[in-house]
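With one protein chain withheld, the remaining protein chains of the complex are depicted in position.
For chain A:
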Amino acid sequence: MGRIEWAMWANEQALASGLILITGGIVAVAGQFKGWPFAAYAIGAGVLVCLLEYPRGKRKRGSTMERCGQKYMTAVVKVFGPLTRNYYVRAILHAVLAVPAGFLLSTILGTVCLGIASGIYLLAAIRGEEWSPIEQKPPERPQLGGGTIKQPPAMPPPRPPAEARKKPPLEEAGHTNPVAVTAEAE
């Protein structure tokens, strides 16, 4: 398991937890269960977690699949700099966010899942992982051949040395016509 980036899995787990918190919160608020203010809090916490976790971080090795439309949230998350880059901060944040939701049955599942995500983020942080944004690629130049040409030649073709390339003198270059040519007068 040497090269696993735990943060990638922690990210999926945290996103799922956010959704679970929101769902549990909505059920309790809609049903006006006892202690529903905790549920209202859970909805807010869930939304925050989802927004934070939606933009996937860049993998160290290989290419990363972006989530649909994540570039807008990436811009926002990037703004917070080290607060969002550092996974220790995320681990603590998730642990803290999870606790109040644990006081209500509807949201306790969200607490447990977010707690697990926090633990995985802690593991990722210990192993020195960091969140880095997936940058937008600059727009590609329009390609010849309908985009099917990859890696066209970068170097000119090999040529013979300069002397051999010089044209030979005119007299030697002439050729004998098989048929006599007479210049006709205009």
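Keep this in mind: contacts are C-beta pairs under 8 Å (C-beta built on N, C-alpha and C of every residue); 3 or more make two chains touch, one makes a residue touch a chain; residues count from 1.
Throughout what follows, contacts and distances are computed from a predicted model.
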From "NADPH oxidase 1", "Signal peptidase complex subunit 3", "Ribosomal protein S2" or "Cenp-O kinetochore centromere component-domain-containing protein", the hidden chain's UniProt protein name: "NADPH oxidase 1"
Hidden partner chain, residues of chain A it touches: 1-5, 8-9, 12-13, 16, 20, 23-24, 27-28, 31, 33-35, 56, 59, 62, 65, 103-106, 108-109, 112-113, 116, 145-146, 148-155
